[in-house]
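Only one structure is covered here, and it is reproduced in the block below.
One protein chain omitted, others in place.
What follows is chain A.
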């Protein structure tokens, strides 16, 4: 396949191209599209929740449907929206930031995406096949083991398949960052987003196996008659909670750390300063990841673990406030005295600081065991984690999208629309969740489908629901912005922000081989160093030569599709013959695809030196 052959094509070949692509930039587009789709679904579910709770004793949805909606809202937002959107940003920016031509395992990258996508679709098929999971996004046993119907089975299989994809993504990024940095790009010269991608990938590698095991136990309990969590048969229901939170707590750091990286890059670019306290930023990220594995039981203070266990986990949890505080002050110091440009990416980042700090503060409050008995399972907790996840992760995703959009698509997102979307979302967000702190303190329990009249909860819930519509309006305007930009957006050069890191040293959108010649990195913020020394562009570290590229492959889709079919099979194999056939058939498709991959040599292709020279014209 030559470079010119990919230039002109119809819609069909474009779809085929995306189905088979192993290019990290196109996989980033796929992740963003898939994550965006599920973000809309999760958002609709959120709106349904807020409509139901708009007035006392509302009957907009039934109690059973409400349980399904809250379960799917949480599951979708965490696993199918936030994580893939972050993986999309990582795929789009990280290889460029370290001066690599692709990730270490392009095939695996594609497989990771298709597993996530088909796992997510499998989970959402439950809506049309007898009801969605209804045991909460945490799926606590015995509620999840005794939930009737197939809802929870869809949760298990869907997350198992999507989780395998995420695990692959994490391993891929780790190997990429360890092995594929450009000459001179030492660890302590990596941009903060690359660092946080690295640490996040370590967290994925160590945390996801706990989820995998938990889901396997639950699967065997529900579908094959095992009794790991069944107390009457000698099991222990608490094991699920431990396994889930051993995964679940690192998971929230998986969600927030990449965003810390986005903010660090955005702040330093738009303050025209190098990041204040770079080393402290790197090590505070490592410390957060390290402590993140020692705090899972703070989700279980009211389970009855005893005062000693509760105290240990409480102290460990509060300790995390220290490295996080270091970060907050470093960002403020980066802004201090900088020549600040306030655009949309910067607005999301600036708004993140106070919003996330509020979430961190309530975090220390709920980490206090004695007080947590009051907060537990109330709207106070809902308010807390939405302040950190929306105020941290969602703001970070929007900041990252605005920041890297010109790099990904060659057009910059419209600023007026971007700022309108920001203000609507920002106001809506605080309107929705700030009041929930007080609803929680007044004793409104979470997960209940109705509340009673005249208990002091009416006004607060109405305000909260109004805020949700503001957030929805903000998101809609953001999507309008995307369409507008695709149609009429302003085209920009490779370096629209006078950037500091390697991704801004190449064209926008980058050629599919990224760097014609690998750049020579001479320090932190490599492009900025060259600009300050009057070179203006990176010095190549190698002569122009042939570039080895991987071939596209349809096999990742086939493997994922096989597991998708097998997922349905596992769910229905106790019910009818078709289920059993699907189980074996799906596994056969997946395993045969893997076999094909193993026996068929695929050595990729070379872009010749002559072609590269011709392209420069």
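Note that contacts are C-beta pairs under 8 Å (C-beta built on N, C-alpha and C of every residue); 3 or more make two chains touch, one makes a residue touch a chain; residues count from 1.
Criterion: contacts and distances are computed from a predicted model.
For the chain of the complex excluded from view, the name given in UniProt is "Cytochrome c oxidase subunit IVB" [choices: "Cytochrome c oxidase subunit IVB", "ABC transporter permease", "Pyridoxal-phosphate dependent enzyme" or "ABC transmembrane type-1 domain-containing protein"].
Checked against the full complex, the one of A:118, A:167, A:202 or A:335 touching the unshown chain is A:202. Across A:239, A:319, A:442 or A:473, the single residue that touches the chain missing here is A:239.
Across A:296, A:398, A:434 or A:470, the single residue that touches the chain missing here is A:296. Within the complete assembly, residues 174, 178, 202, 205-207, 210, 236, 238-239, 242, 246, 293-294, 296-297, 305-306, 309 of chain A touch the chain that is not shown.
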